[in-house]
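Note that this complex is displayed minus one protein chain, with the remaining chains in position.
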Amino acid sequence: MSVLEGKELRIVGFLCNWCSYGGADTAGVGRFTQPTDLRIIRVPCSGRINPLFVMKALIGGADGVLVSGCHPRDCHYAEGNYYARRRLEVLKGLLPVLGINPSRFEYTWVSASEGQRWQHVVETFTARIHALGPAQAFAGTTGPANHNRADAMVS
Amino acid sequence: MSAETVKKFISFDALPGFLARAAEHGTVYAPRREGSAVVYRPLKPGDAPELGARPTESCKHVVFPRSETLFSFAGKADAAQPAVRRPVLTESPEPGPAVVFGALSCDARGFLAFDPVYKGSGTGGAAADTYYLRRRSRTLLVVKACKSALNTCFCNWVGGGPASAQGADVLAVEAEQGLVLDILSEQGAIFAETLPAASEGQVGAALAAVKAVEDSLPKAAELSAAPAALASLFSSAEFWKNESAHCLYCGACTYLCPTCYCFNITDESDGLSGVRLRSWDNCMSPLFTLEASGHNPRPNKADRLKNRVGHKFSYYPSLHAGRFSCCGCGRCIKSCPSSVDIRKIVLDAVKEAANV
Amino acid sequence: MSEQTGATAARPTNGAGTRNPYLPMPARVIEVITETPTIKTFRVVLEDEQLMRDFTFQPGQVGQLSMFGVGESTFVINSPPTRKEYLQFSVMRAGENTTALHSLSAGDTVGVRAPLGNCFPYDDMKGKDIVFIGGGIGMAPLRTLLLFMLDNRKDYGKIRLLYGARSPQDMAFSAELPDWLGRADLECTLTIDREAEGWQHKVGLIPNVLLEMHPDPKNCVAITCGPPIMIKFTLQALEKLNFAPEQIYTTLEKRMKCGIGICGRCNIGNKYVCIDGPVFSMAELNAMPNEL
Partner (left out) sequence: MSIQDELKSAIMAALPDLSCVIGWGPGPEPLRAAPLFIRGEADLEGFTAGFLSVNNPALYLPSLKGSKVGIVAKGCDARSVGQLVTETLIKREEVHVIGYPCGGVIDVDKVAAGLADACEPGEVGALREDGDDVVLDTPKGEVRLAKKDVTADKCGRCTFPNAENADVFVGIRRAPAAAEDTYADIAEFEARGTEELKAFWEKEMSRCIRCYACRNACPLCVCRDHCIAASREPHWVSQADDVPDKLFFQVIHAVHLSGRCTGCGECERACPLGIPVLKLKRALSRRVENLFGYKAGIGTETPPLLTFAIEESTIKERDW
């Protein structure tokens, strides 16, 4: 698996409960192998995805963010993904001016039955993020004064 | 500038080298232009401080950081019950020494408003702010006398002046392509010990420069009636509503103010460990006094502006020998997005109280 | 205006050797009592045995309880200084920190910064009759002084307690009420706002019951604490009963952070509730700006 060559990266996935999470499940049940960089956060609907979730992840150091919901006309709540589509499409306009490579963010639609498609989406997006490499964190953090993660390891 | 103190001289040419050597002993902060603002930044060794630039912000953050860690905590397994994690506290490390080179005289005077409060005057000294005191004692203030006053300056209303030495370790006055340094403290003497004494001509030029700028200031307004006036207007809701009408209650005035010393304490945690932070807080925000029950003793911006002005010109002086908690730097006026003018409010209050 | 000139004199020392006032003392919760659906009482002992032995405070003083990672808030120490096995705090769930505190159980660790603030002038109250008037969680600070006085019973005259809550379920310290009601040296009156099945005590709002009790203001001190609306009408009732402002004490609550008069948010005019209070006489409050 070429995408797993080298270090695993941190990709955050926001998946709607009804379609894409099901699709990921189908992929798992079908034993479609997938790269393991993606950390999935399940939300009720892609319409629940606040664009700030994406931004918080990216500014917080995520190497990539993937959003996936039900296909248009297929939303469990009838129209959540339509709102999501507009919000996320608009959000793409913010990334380059902030200094974040817009390729680090993508949204797509995967239904619960599309296990194979889910595999394809994850592979494609993971490969894209690996091609970009790890994201550089925003400088200007007070570091140890803020969070003593090293201390947390002491036990 | 007094006649008794030692005067040294440094030429502008020699300044970068001198400050680079000083930086070996601690962080040297100096004014720097960034965009349309002027901020105090650590000086890169070899760079010249931008002494002609008047800082937008005060230098209080050198002693009182915008946010600082009081202590960190981390869960450690209990010796008796290893499954139980108990927080272990670690105090933040001691700060290193610092020099502010080119502070404004109002900035230095600002710390004089902090000092009694942070020395624990409220508790009779029983509880002093160790974090502030250790930074304060390790920060040397080299004040650069102003060469002119802005429209918004009113240091002379509140006991200061463009070349006031109050609170400074060294007072620097531009003269003859360099700075005449008036040495005002032992630490200041150590800082300048390698420098030659100023010549009589240099000192004379510096004195003339100080006199020129002092003379250029408009006459100070009389504020002695302000504390009583403000106290008497506490219940004059209409007065405060009018004075605060255009205020947009952001925190620009408080955060730029050299004497505003209020803070918040909050925890940041990732679950297992975290820090307790002390960060600047702002009395103009409704959250400043909002209680968990939802009750807020100062729900309106009028209440909050009243407290802000009242604190500076009435409450604080009543606790600290009449000294205003205002150094007249005028930053709250200069940088107010809605042009609120604290001078006008205080003068209006004096007038209003006289009429009542 | 007084002016400070020269810097050497003005420069404060670095505070070396001064105790860090922001560092909480770790303490172990030894018991949690569920008082009402929204109030829990925590009994804690300082982890450091020496500190616990040396810990002294005055009735009415408060402490800051820390949940590390959440925050700190202020509560009165409602166990009296005469009973030193533990420090007791009663916490009403209202915000983030109190909600976190309510998740504590025996054996857990909290941080304590105490004692803070002033205390009830119990020396000045010696030889006088005392009327406690507590409403809801406002009973907590009164409990400290009440138990302190009961532990020094001979120093005080007649002691009366009027304690009210919305309903029997909202009555805190219910485990202690039988003792308080049964004591010969304490006249204890309980009241609830509205009739409830099985309730054998008074029914009625605190100020009305107080008027009914009709305490004699002569050589008497009234101490009251409770929600603002109750305080307001209780003060009116006390006035009706001819209590002078100097005879009435209450204890205030404000959003607090540092607890040592520095952070600047709990002021009423030039008084800081964290250091000049929380205990104020009505006479003192009358002289302060009206900003409760």
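The first chain written gets the first letter, and so on, giving A, B and C; residue counts start at 1 in each chain.
In the analysis below, a contact is a pair of C-beta atoms (placed from the backbone, for glycine too) under 8 Å apart; a residue touches a chain by one contact, two chains touch by 3 or more.
Everything numeric in this text was worked out from a predicted model, so none of it was measured.
Novice: Could you tell me which of A:Thr33, A:Ser113 or A:Thr141 touches the chain that is not displayed?
Specialist: A:Thr141
Novice: One chain is left out of this view; which of B:Leu277, B:Leu305 or B:Leu347 touches it in the full complex?
Specialist: B:Leu277
Novice: Identify the residue among B:Tyr29, B:Trp157 or B:Tyr249 that touches the chain left out of the display.
Specialist: Residue touching the absent chain, from the options given: B:Tyr249.
Novice: Among B:Glu50, B:Glu176, B:Glu214 or B:Asp341, which residue is in touch with the absent chain?
Specialist: Answer from the full complex: B:Asp341 touches the omitted chain.
Novice: Out of B:Ile190, B:Ala237, B:Leu287 or B:Ala354, which is the one that touches the chain we can't see?
Specialist: Selected residue, touching the omitted chain: B:Leu287.
Novice: Can you list where chain B touches the absent chain?
Specialist: 34-37, 39, 54, 56-57, 65-67, 148-153, 242, 245-246, 248-252, 254-256, 264, 266, 268, 277, 279-280, 282, 285-287, 333-341, 343-344
Novice: Need a quick check: the contact residues on chain A for the chain that isn't drawn.
Specialist: Residues 51-52, 55-56, 59-60, 72-73, 79, 82-83, 85-87, 89-101, 106-109, 120-121, 124, 136-142, 145-146 of chain A touch the chain that is not shown.
Just so we're on the same page, only the chains that are shown with their structure count from here on.
Novice: Determine the chain that sits nearest the middle of the structure, using the mean of its CA atoms as its centre.
Specialist: Of all chains shown, the one whose C-alpha centroid lies nearest the global centroid is B.
Novice: Tell me, please, which two chains come out on top when C-beta pairs in contact are counted per chain pair.
Specialist: Top of the contact-pair ranking: B-C.
Novice: Just the number, please: Cα centre separation of chain A and chain C in whole Å.
Specialist: Their C-alpha centroids are separated by 51 Å.
Novice: Roughly how many whole angstrom separate the Cα centroids of chain A and chain B?
Specialist: From the centre of chain A to the centre of chain B is 45 Å.
Novice: Please output the residue numbers of chain A that touch at least 2 other chains, ranges allowed.
Specialist: Touching at least two other chains: none.
Novice: Taking the touch rule as given, give the residues of chain C at its contact with chain B in the complex, in rising order.
Specialist: 1-8, 10-16, 18-24, 26, 66-73, 94-98, 107, 109, 111, 228, 253-255, 257-258, 260-270, 272, 275, 289-292
Novice: How about chain B: which of its residues touch chain C in the complex?
Specialist: Chain B residues touching chain C: 70-71, 73, 81, 84, 86-87, 89, 91, 108, 112, 115, 117-123, 127-134, 136-138, 141, 158-159, 165-169, 184-188, 224, 231, 234-235, 261-269, 271, 274, 276, 278, 281, 283, 288-293, 295, 297-298, 303, 307, 310-311, 314-316, 318-319, 321-324.
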